[in-house]
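Excluded from the complex is one protein chain; the other protein chains are retained at their positions.
The block that comes next holds subunit A.
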Amino acid sequence: MGPRSKDLSLLQVENNVEDDADDVIDDPSEEEESESESESEQEDVKLMEPSKTAIYNREGLVERLEDISWPENVDWMHKLSLDIDQEKEVDVNDDLARELAFYTQALEGTRLAFEKFESMGLPFLRPPDYYAEMVKTDAHMQKVKGKLLAQKRQIEEAEERRKSREAKRIAKEVQAEKLKERAKQKKQEIEEVKKWRKQRQQSGFKDGKDSMPDFGFEDGKSFERSSKKRPGVSPWDRSGGKAKQGGGKGNDKNKKNRDFRDSKFGFGGKKGMKKQNTAETTNDFRAFNKGGAAGNKKRKR
């Protein structure tokens, strides 16, 4: 345990020297190896200076290397190893840069290998119709796919929500504009008529029809506007089309009943337009249940 205790004393001595200051060691991060969902860098602490008693037996290493290595003239096909240059030093703690460096190394290696294989005329890539056992099961890949799709859907939904919020805001503004415009128009027209009447009064009602100014509302254009708002509503419908709305979830029977009664009595509809007890309405049974109480009334239902 000689060298080990020495290491500890090395570290500790440095601790004591700067007592009141903060700690000395390079990486004060606590090492945690078992957990780490996070993709963190190396989490252990390094010594400030290399321990003096570290053994380095270069000749032994070289000798061992000779012992185990394969003979020199072995085909590259057996080893399949490639050496890639690393252009610049990568900081271990910068996750993105480090992964990028690994990715470029792999990509370079694959390109070189692809060229070699092509020059040797050997198959390299897997053809799309080759089916064999894969290293991850299909069920697992389904899960992966599900997760990716869920992520994509989340992003899209967030986008849609944002867009619809924007659109609503704009639509509201436009609507406010329109309303203002309409009110202004109305006011203007009333003013015009008033003016014309005053004019007529002043000039003593003696002009013919020639001097009547053309009002903007005399052609049928104002009627056309209202027909676009609620399609399928007849102009004599006093409820304004609201009798047909609502109750998309109701039963057929109830809805029909309800519909009929609404159109007859709802929203002040159709009062005074029709006679009530005529030959047609006496035989009109739309409001009653179809064959509802047929059978013995004593039987409990």
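In the analysis below, a contact is a pair of C-beta atoms (placed from the backbone, for glycine too) under 8 Å apart; a residue touches a chain by one contact, two chains touch by 3 or more; residues count from 1.
Please note the rule applied: contacts and distances are computed from a predicted model.
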Which choice in "Ribonuclease A-domain domain-containing protein", "Brix domain-containing protein", "Cytosolic Fe-S cluster assembly factor nar1" or "50S ribosomal protein L14" gives the name that UniProt lists for the one chain left out?
-> "Brix domain-containing protein"
Contact partner of the left-out chain, one of A:V144, A:A167, A:I190 or A:A287 = A:V144
What subunit A residues would touch the chain not displayed?
-> 3-4, 7-8, 11, 15, 20, 23, 25, 30-31, 33-34, 36, 39-47, 50-51, 53-58, 60-62, 64-75, 77-86, 90, 92, 98, 101-103, 105-111, 113-114, 117-118, 123-130, 132-136, 140-141, 143-144, 147-148
